[in-house]
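Have a look at the structure that comes next, please.
Note that one protein chain of the assembly has been removed; the remaining protein chains are unaltered in position.
This part shows subunit A:
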């Protein structure tokens, strides 16, 4: 049984997210007056410090200084190698949604913090459902159409050929989903309808969580 490679050395402290939420980070409550200036040291014992440490582990040795780590971008493959994301079928979509580069294939530390903040305990269910919608919108057109839904179901059921649903089963399933959640009957699920479905499930907020 493989054990996750996590550092246990630091005492665990607050789980609050960045800026308004991560204390000890640039631009946070500890530096309310400062514009976005890089502080000399990121506080190690906070959640932000843990995130920074994990981010630095992905960088090559020579770029691990604080100033460089806050500017440099990490490629998608390296982020996907994190143990928390490795077994997740949506890992690529998650990285693409949070990436702010023009080609959407690299993450900076800010993007990484965004990701952790949305997946943390302190994000409101509204924010979580908003980002879940964006993750499930495979073609980025603002709605979940039949293609998006079939890709989503394929991610959920497994990659292998024997684990996928048959074409007729898939069609039936997507018809059922649209029947249940497409209130305005336009054939696609928009953000409001998605959030309506999510609000009915109390498990969502606790399962849409990644803990570092």
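One rule holds for everything that comes next: contacts are C-beta pairs under 8 Å (C-beta built on N, C-alpha and C of every residue); 3 or more make two chains touch, one makes a residue touch a chain; residues count from 1.
Here, contacts and distances are computed from a predicted model.
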Checklist entry - One chain is missing here; what is its name in UniProt, given the choices "Transmembrane channel-like protein", "tRNA-guanosine(34) queuine transglycosylase", "Glutathione S-transferase" or "SAM-dependent MTase RsmB/NOP-type domain-containing protein"? => result "Transmembrane channel-like protein"
Checklist outcome for this item: Contacts from subunit A to the absent chain lie at residues 1-2, 4, 6, 8, 11-16, 18-21, 23, 27, 29-30, 32, 35-36, 46, 83-84, 86-90, 100, 110-111, 113-114, 117, 119, 124, 126-127, 130-134, 136-137, 140-143, 146, 149, 152-153, 156-158, 163, 165, 169, 173, 175-188, 190-192, 194, 197-204, 206-211
